[in-house]
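Below you'll find the structure, written out as structure tokens, and then a few comments.
Removed: one protein chain of the complex. Kept in place: all other protein chains.
Chain lettering (A and B) follows the sequence in which the chains are written, and residue indices restart at 1 in each chain.
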Amino acid sequence: MKLVVCVKRVPLTGGKMVLTADQRAIETRHLGFTVSPHEECGVEEAVRIVEAQGGEVVVVTLGPPEAEEQLREMLALGADRAILLETDGSEWDPEATAAALTEVIEGEAPDLVIFGNESADSGGYQVGIRVAHALGRPVVTGLKALALEDGVLRGQQETGDVYRVPLPAVVSVKEGINLPRYPSVPAKLRARKKPVERRTPTAGPPRLEMVRLVVPEGRGKQAEVLGEGPAAAPAVVELLQRLGVA
Amino acid sequence: MIVSALALAVALAVAGTLFARRALLLTRLVRMGHQPGIDRTGDVGRRLEQEAVVVLGQRKLLQRLVPGLMHAFIFWAFIVLFPAIPIAMIAIVDADAAPHWAWYETLANVFCVLALVGVATAFFIRKVLRPRRFEGSHLGEADLILAWIAAIVTTLLLYHGTDAQAWAWAHVLLILGFLVYLPHSKHLHIATAAINVYFGRTRSRGRLEPLDFDEEQAEEDMRFGIGTVEDLTWKQMMDAFSCTECGRCQDACPAFATGKVLSPKLVIMGVRDHLFAEGPKALAGDHDGAPVASRDSLEEMAWDCVTCGACVQACPVNIEHIDHIVDLRRHLVMVESRFPSEAEPMLRDVERQGNPWGRPQAERSAWAEGLDVRVLEPGDPVPEYLYWVGCAASYDDRARESARSTAKLLAKAGVDFAILGPAESCTGDPARRMGNEFLFQSYAEQNVATLDEAGVRKIVASCPHCFNTLANEYPDFGGRYEVVHHTELLAELVREGRLAPTAGDEEITYHDSCYLARHNDVRAQPRELAAAVGRPVEMERREERTFCCGAGGAHMWMEERGGAINEERVREAAETGAGTLAVACPFCTVMLDDGVKSSGRELRVADVATLLAERLED
Partner (left out) sequence: MSTLVLLEGADDLSLQALTFARRLDTAVDAIAFGEPPPAPGVRTLHVAEVDGYAPQAWARAIAQLRATTIVAPGSDRGNEVLAHAAVMLDGVLAANVIEANGDEVTRQRWGGSLLEQARLHGDVRLMTVAPHAVAVEPAEGEPAVERFTPQLHDADLVVRAGERVDTSTGGLSLAEAPVVVSGGRGVGSAEGFGALEELAGLLGGVVGCSRAVTSAGWRPHTDQVGQTGTKISPDLYIPCGISGATQHMAGCKGAKKLLAINSDPEAPIMASADYAVIGDVGEIVPAITAELRRVRA
């Protein structure tokens, strides 16, 4: 069983969005990074499948050189090897991303390709589907449960809808499909030695072209403080009655 | 005479052989042990000092006067009566050849009586008073030993009184029997305690032993804490051999006091039992890898610990319980990934965001808004003091106040200081205490690089955990700085008159932080500050006997089973009648304030820096 999981390096923003001076990126100085949540669950799912049925998990990302950090984290989770499609850190639109990933995935010829339903940052909702079409494979999205049996994939969505699809296939999963393990230190040390292959893809001009980023205005009002501590309870109940929920 | 000599020789040979076999096993076990992560042989002067004070002087035992004297009598008797053994042996072989020094016999008789007084006192304590600290201890074994000691000294008294060879024989046989029994019982401590005391920490008690993650090592050779018996260090084995099951540590433990499973005594006994059960198998090469943590309730007990060190402080033979507990945690966290799930977000946040609260580093100096605080940028001139704020004061709404007060006070006193702002990340203390040594070391290395690049020489920290780690633990990673706690610096400024608070008459009770008062001996300076701003009134459990607030050992992020440690401490504070509970630690601030609220009391919890700042308001 060979599984390919596609992941993306995203910053861990806090309570506020701060942009760079040119307003074309988030200011990431002093921000930590992680793999986008849906995708981390995708890697965990792939590792569990391989632990049960044997096989190999390959993690792929399109990103800057620093994205190796996220690949190593996924290798510590249990992936076997990783491929970094190195960019200069600039944005690639969904179509270009899909094309670059397709080229790598075709070379790997996996039984199953796993994507996150959408990336935490750009949230384009389309890379997985574009790759599936390019590969000529069926794609099921938004899975919260996944099982493989005799070459058939059974996928269940949040709504309870169940899909049965023959392998090879493409899926996208949502956080909550599993709780990713906390990697052991021996796994982290081994991850440092697992292979990370680097390639440098090229892209044409974007068709979904990001012009600038804008931090949305706040609600424009100050929170009305109803009180402090338990003494505020009567004021709260009065509000609840006014709002018609009490 | 010949017959007696032969009989004695046989007795000696038998006893000697039995003793030697057992001693050989113990020696082989200890030699199987790993090297501890800190140097245990340097600083000879202080080691000898510990021998004199703790062993000869019985000082830790005398922390409790009556039991202490009880043991001291017996211990000193053993020393004084030692020459009586060869004398008795000579007497057995040739009664005339035995020396009879009246002064010695008188001295010996006095100590025999003292020993009997000791034994009687011990029986009184154990059979009549029956303190809780013996819960879980093997009382039968203790009774046997006490009776045996009584018999030994009685036979000596009788020999001195009657001069009958039979009593000499009885004395020698009892002693030889004792010698054989000794290494099979907790009385092994007679041989090992002095050694254990010698190899204990001489300084930096708050410093944990680092592990070596050098990548050149093969994974099988790496030590990740205590998994199986083969992971124990020789010092941990010596600790286990030296335990007398006295239970003083259990009495001092705040977790035990609030109904949790943890008893530091049972941890050491559990390690000891595991060592004797599995150690010989490991020596023979047919050890099946039984985990130490699954013996008795060691795994559960390991998570209850708040690393306050009250156990280490109480132990008469200087056992270092925290090393065992943290090493058990290390294996559980780093190898098995099995630990209380509520701590997982904290570990992930430390790893990915640089602080245990998961708040962005970019907002780290938000607390300083409106204050004139210099944030050190790369290339800036290095200040006299780098003020290490810590994650709690940076992000927690209650702890923030102490940072603001400290900054205002330092500015007012004209101290040249700056903060690192977003470049300051967690010292790694919560990760280290949790057992994730790997994560801790990555932060230690990163912070040392940051500090060294900025040219920092002196650091003032307002959190005792940061203070402890920066002062005692970072040197293991190349970071050597002069580190003071903010109470030390503020007290100095008050003494020098650079800060002149107006005296107040409010009653203040000061709560000693474990990481200040016990692990680092900072006890006087916060009291100076409390006295400068109010009328201090002391709690019973203070200074090196302080009672934890409950946040240590990463418990700030873990759920507490059983009763609440913080409420117990708040109860004690409230009983002093003071209206203000002064602290010097952001964790204590939050925990004790929570404790005040949950127990519905009226008590103001505030950092001494805040109290000081209030008395300086112009």
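Everything that follows uses one rule, which is that contacts are C-beta pairs under 8 Å (C-beta built on N, C-alpha and C of every residue); 3 or more make two chains touch, one makes a residue touch a chain.
Everything numeric in this text was worked out from a predicted model, so none of it was measured.
Visitor: If the hidden chain were put back, which of A:8, A:72 or A:130 would touch it?
Guide: A:130
Visitor: Using the document's contact rule, name the residues of chain B that touch the chain not shown here.
Guide: Touch set of chain B with respect to the missing chain: 341-345, 348, 358-359, 366, 396-398, 559, 594, 597-598.
Visitor: Name every residue on chain A in touch with the hidden partner chain.
Guide: Residues of chain A in contact with the hidden chain: 13-17, 26, 37-38, 94-95, 118, 120-126, 129-130, 133, 136, 138-142, 156-166, 174-176, 179, 205-216, 218-219, 221, 223-234, 236-237, 239-241, 243-246.
Definition applied: only the chains that are shown with their structure count from here on.
Visitor: From the mean C-alpha coordinate of chain A to that of chain B, what's the distance rounded to whole Å?
Guide: So the centroids are 45 Å from each other.
Visitor: Across the complex, what residues on chain B touch chain A?
Guide: 213, 215, 219, 222, 224, 334-337, 344, 347-348, 352-354, 359-364, 422-423, 436, 438
Visitor: So in the complex, which bits of chain A are touching chain B?
Guide: Those residues of chain A that touch chain B are 12-16, 18, 27, 29-34, 181-186, 188-190, 192.
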